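Please find one structure pasted underneath; my questions will follow.
Incomplete set of chains, arranged as in the complex.
In this document, chain identifiers A and B correspond to the written order of the chains, with residue numbering beginning at 1 in each.
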Amino acid sequence: MSGLPVVVRVQRDDFDLAHEVQALSAGRHDIGAIVTFSGLCRDEAGTLSALELEHYPGMAEAEITRICNEAVQRFGLQAVTAIHRYGTIASGENIVLVCAASPHRQAAFDGANFIMDFLKTSAPFWKKEHAADGSERDWVSAKDADDSARDRWTKE
Amino acid sequence: MTAVNLVYFAWVRERIGKGEETLDLPESVITAGDLLAHLKTLGEEYEGALEHENVIRVAINQEHVDHREPIAGAREIALFPPMTGG
C-alpha cells in the first residue's frame, strides 16, 4: 500500500465513476475486487424534482474520512474513495459515491456497505425535497432503518 | 461569561432564523445539554427549534458529542437535526 489509501471529497459538482475507479486502481496489480456504490436522487414516482443537500463544511470531510479509515482498518481495504455532493441535485443525478478496493471480494462489499451505513447516520448532511410542482417540501426525516443498518456492524 | 461560536444546520437553522452567531454564555452552562436549555430561554424561535431536545445533535469542534459532554474549551458548537445524507 503506497501513500494514503483514503480519498474523500465533498463537492458541488458531479463526479465521474470511471475516473474515480481508474484513479483508485491505476498502476496496481494487487487489487482483486472493487465495489462501487452510487447513490442517486430518485424522483419518487414523478413527485420530486430535486433534493437540496445542506452540509457542515469541514466536519463533513472529517467525518467521512474517519468512517473510511475505520473501514480500511476493519476490512483490510487497499484503497477507498468517497465523494459526497451538496447543493441542488436533480432527480436522476448522483448524490454520493463510495469505491472500495481489496484483494478479496467480500471485504470490498462489506467495506463499501459499512461506509454507506455510517455515512448515512453520522456524516453531517441534510436533505430537503423540492416537489415536482415547484413547491418546496420539508426536510427528509432520518429513518430508524438507517440506525438499524448501522448498528448491525457492532452486534457481532 | 465566555463567548462561543454557534452554528446551526437544516431545520434548526431555519427555525432559529440564522446559520451562526456568537453568544456569551453564563458560567452555569457546563454541558451541551445545559447549552440547549439556556438557548431555549432566549426566545420563541429557539424554543421552537430545540423543542424536542433529544433529537438535536451536537458537535463540538466538528466532532459528534453526547448532550452530557462539557463544552469548556469549545471553539465552535454546532446544533443540527439527525443527518440524512448518503
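FYI, contacts are C-beta pairs under 8 Å (C-beta built on N, C-alpha and C of every residue); 3 or more make two chains touch, one makes a residue touch a chain.
This one's a predicted model, so the numbers in the text were calculated from it and none came from an experiment.
Each chain type appears once in the displayed model; counted over the entire complex in the file, the copy numbers are A x2, B x2.
Assume only the chains that are shown with their structure count from here on.
With each centre defined as the average position of its C-alpha atoms, the distance from subunit A to subunit B rounds to 27 Å. In the complex of the two chains, the subunit A residues touching subunit B come out as 39, 53-56, 58-60, 62-63, 84, 95-96, 116, 119-128, 139-142.
Residues of subunit B touching subunit A in their complex: 7, 9-11, 59, 62-64, 78, 80-86.
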